[in-house]
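The complex is shown incomplete by one protein chain, all other protein chains being positioned as in the whole.
Moving on to subunit A:
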Amino acid sequence: MIHSLFLVNASGDIFLEKHWKSVVSRSVCDYFFEALERATEPENVPPVIPTPHHYLINVLRHRIYFVAVIQSEVPPLFVIEFLHRVVDTFQDYFGVCTEAAIKDNVVVVYELLEEMLDNGFPLATESNILKELIKPPTILRTVVNTITGSTNVGEQLPTGQLSVVPWRRTGVKYTNNEAYFDVVEEIDAIIDKSGSTITAEIQGVVDACVKLTGMPDLTLSFMNPRLLDDVSFHPCVRFKRWEAERILSFIPPDGNFRLLSYHVSSQNLVAIPVYVKHNISFREGSSQGRFELTLGPKQTMGKAVESVLVSSQLPRGVLNANLNASQGTYTFDPVTKLLSWDVGKINPQKLPSLKGSVSLQAGAFKPDENPTINIQFKIQQLAISGLKVNRLDMYGEKYKPFKGIKYMTKAGKFQVRT
């Protein structure tokens, strides 16, 4: 199983190590550093690196490499999933997952890692169980602890670990009982230069924030559950009921959790909410190129497209860009050649555009590659797949909870080729 964990920061220093079995010398990370050096970009480091006696499996999150060391045949996905869980837990506990935050809370970090893995076997990875064992640091608690000498570590057996619903602790009490669900969809798409869709798919999630007293049993039904043919559930969802009736029935964890994630594949028709008109051309022998970009909404069901951000990696030969934005602001970084344009909201009456010229290095050849345009946007109150929640019911408890559902569509990896 997982032998050791090293945390490496962006400048290549190991700032934390944890061993669950015998101690593995940190020199094992040299192989990782070699791979890091070879990689052109920080994210191009291969996830699995073999060394003579160990395997290094790493993930890069928040500019920190989490490098796990394994010695025997362990499913790499198991390790990667676990590392993600570590990141999530840190973020949950400290708000952010940065080197500074980890260093500030090193004792808690150590306690957490110790609880999460035993001899390399996962022990407690559910956030609510961990929080019973080790209380998250808050300023108030730190002050209180210093004065009273009490500790962050819970005295009680984490009851949830033994019950049949390990994800929920017992004895939850709220004065305001509320359950919120966010349906968030991300569109991943590749649009070719003529504007037709090469591939488009939707990654959707239903995130929940449930603060309900006692042991509520919820059911959630959709208007069009047909859309959901490729779903992954939180362990709390009763799979049989879904198979039979297409109803989500579950005892929710306390607090924030991801109820389900789904995938609407490219074989279904996916609506594309924005279009881009572009004209980027370089002429042979000239040191100038033309750059024109216009954005417009399409298939948005009347909802506004907001927080639009366009970015594009211009060819290496580009020296500078001299452009005019009809709205928003643009920046061009002459070192990384990254052009980004913060558009804001798209007004269908007056389409935003970015026009002007780019200058090339004198005497340089016409660039071979065509820049790809990356677009980010948000549409409130719309799930682009058309998914709609029908109703939410609660059983097992007497009170009336407050319920709320929100929809949002975002761009995932939304790319337009030119």
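Note that in this section contacts are C-beta pairs under 8 Å (C-beta built on N, C-alpha and C of every residue); 3 or more make two chains touch, one makes a residue touch a chain; residues count from 1.
In this section, contacts and distances are computed from a predicted model.
I want to check something: the complex is missing a chain, and I'd like its UniProt protein name from "Small ribosomal subunit protein mS29", "Pyruvate dehydrogenase E1 component subunit alpha", "Kynurenine--oxoglutarate transaminase 3" or "AP complex subunit beta".
Looking only at the record, the undisplayed chain corresponds to "AP complex subunit beta".
One chain isn't shown here. Among A:Asn9, A:Thr125 or A:Gln376, which residue touches it?
Of the listed residues, the one touching the omitted chain is A:Thr125.
Among the options A:Asp92, A:Glu114, A:Glu292 or A:Glu397, which residue touches the chain absent from this view?
For the chain that is not drawn, the touching residue is A:Glu114.
On subunit A, what residues meet the omitted chain?
Residues 1, 15-23, 26, 40-41, 43-44, 46-48, 50, 53, 55, 57-59, 71-78, 80-82, 84, 100, 103-108, 110-111, 114, 118-119, 121-123, 125-126, 137, 139, 142, 149, 151-158, 161-162, 164, 166, 188, 190, 192, 198-199, 201, 203, 229-235, 239-240, 243, 258, 260-261, 263, 265-267, 313, 316, 368-370, 372, 374, 413, 415, 417 of subunit A touch the chain that is not shown.
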